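A single structure is presented below for examination.
As you look at this complex, bear in mind that one protein chain is not there, while each of the others sits in place.
Take a look at subunit A:
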Amino acid sequence: MPSSSTTQAPRVHQDDVEVFSYDEQITRLFVLATVIWGLVGMLVGLLLALQLPFPEANLGEYLSFGRLRPLHTNAVIFAFAGNAIFAAVYYSTQRLCKTRMYSDWMSRFHFWGWQGIIVSAAITLPLGYTTSKEYAELEWPISIAIAVVWIVFAINFFATLKNRRVKHMYVALWFYIATIVTIAVLHVGNNLAIPVGAFESYPVYAGVQDALVQWWYGHNAVAFFLTTPFLGLMYYFLPKAAERPVFSYRLSIVHFWSLVFIYIWAGPHHLIYTAVPEWAATVGMVFSVMLWMPSWGGMINGLFTLRGAWHKLRDSVVLKMFVVGITFYGMSTFEGPMLSVKSVNALTHYTDWTIGHVHSGALGWNGFMTFGMIYWLLPRLWRTPLWSDKLANAHFWVGTLGILVYVIAMYVSGITQGLMWRAFDDAGRLMYPDFMETVVQVIPMYWARFIGGSLYLAGMVMLVVNVMMTIRNAPDTLPDAAQIAARKPVTAGMSGDGAPGTEGDGAAAPASQTSAAEASDQGDADDDEDDAPRPGTKRVQLPTPGDD
């Protein structure tokens, strides 16, 4: 265990304890990357929003709508949300396992590798190098790089689990496991292609098969990149910020397993009424509707964690962000199943409603959960109070208003399009045979969306300012604080080769395994009061009083 960077020597006999530290710097790096790429990705989004009602904003070959759209989606999904979940994973995993990440080197490789991938995406997409498969647009050399970085991340993560000092894995870790495994499977499965040039390739699947594989991937990128890791984030940071244990341990079990099992089936709802076999589309629809329940299980477990603590929202911008984020999660996971019902899909598919749905999830759930986490982490990581609570509150209100304007504009526009496309006159002819009529009709809504997006981006700028000013006030050096764990015989190994309930398969586990966790065996969570500026931060506890 690296302990060279610790600040103080503990006054305990060395044989009884181990001294270690958490890698804080890696979380700082990911937080900074989240903020920077968030700003970039949203700026590109705003330019796109302007290009729709005002085509003159298509600024030549490299900055035209078609080429920038995948840049926007990749930037906000993989750069903004991606760096945010890595920040969450690196911060919480170390604490939930009471151990430093397995390898600092692998953590750095993950960080810089990921940023390199983002930069190469930002260069190749405007140049027109794209597979055209949504959220998998990056061409084969970059997609190989993604696989390599992801595998290093996985090794680092699972080796950290193996080294953990807490016997039982807390629910956040379950969601991280599901994320890491599934993204690897999806990414490899969907990107199989034959290269025909440095940045050009043809997929091994054709037509109907390609469509089905793509939306198996595409829908589950939403599931396992934008949902499960954010649920992990929620399960760690929300109880921390609320200083309340998670509402229900049982609910977390039921909703975890049903969510990861059911989500995968929902992909074909993107292909209803196309040439994919009808049974596949129907299965996709049925599982999408079923998915509503486990999704709301997560929302309920999140919101009910605040039982008895709702008054804390008044003073905590972090909790405000989380509550709005989880609420939007609930709304968009109700909306998703609804949109996948065939008769609803017939109206809404191909319209702006889909864009509204996506942004209620992305801006509301992913964005606000990220912002909440960053506002919670800033004072802890940089060991100085947040520069301005007022500005953070302004961010909250401006952002919330921005989302509402955005999604309402898209709902109106989407329903208008859907109804105009299908309208017949009394003589049985298309009421609007000229497609252009349906385009011109929704342009005011595109302007409204531009305003909503501007508000949201303004909030993002406020976050950037708050981050910069907070960091300016930070101490010059930020050494990792020393942690102490009792040294005791090992009780848990990684292998799981012991029979259920068998303790003491110690041979398989490293000597550093202790059962400091033993004491918090029911707790499973960390205790990092020492670096938390607000006293009284209690550990997350499972199972909980609300359990029964």
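The definition used in the following text is that contacts are C-beta pairs under 8 Å (C-beta built on N, C-alpha and C of every residue); 3 or more make two chains touch, one makes a residue touch a chain; residues count from 1.
Heads up, the rule we're going with is that contacts and distances are computed from a predicted model.
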item	value
Omitted chain, identified by the protein name its UniProt record gives, among "Cysteine desulfurase", "Ubiquinone biosynthesis protein UbiU", "Cytochrome-c oxidase, cbb3-type subunit II" or "Branched-chain amino acid transport system substrate-binding protein"	"Cytochrome-c oxidase, cbb3-type subunit II"
Selected from A:Ser103, A:Ser120 or A:Thr274 as touching the chain missing from the view	A:Thr274
Listed residues A:Ile123, A:Ala346 or A:Met468, member touching the removed chain	A:Ala346
Residue of A:Leu161, A:Leu386 or A:Met462 touching the missing chain in the full complex	A:Leu161
Touching residues (missing chain, whole complex) on subunit A	51-53, 55, 58, 60-61, 64-67, 69-70, 128-134, 158, 161-162, 167-169, 174, 177-178, 181-182, 185, 189, 194-197, 200, 202-214, 216, 224, 249-250, 253-254, 257, 260-265, 267-268, 270-271, 273-277, 280, 283-284, 287, 343, 346, 349-351, 354-355, 417, 421-424, 429-430, 433, 435-436, 439-440, 443, 492, 494-496, 498, 500-501, 522, 524, 543, 547
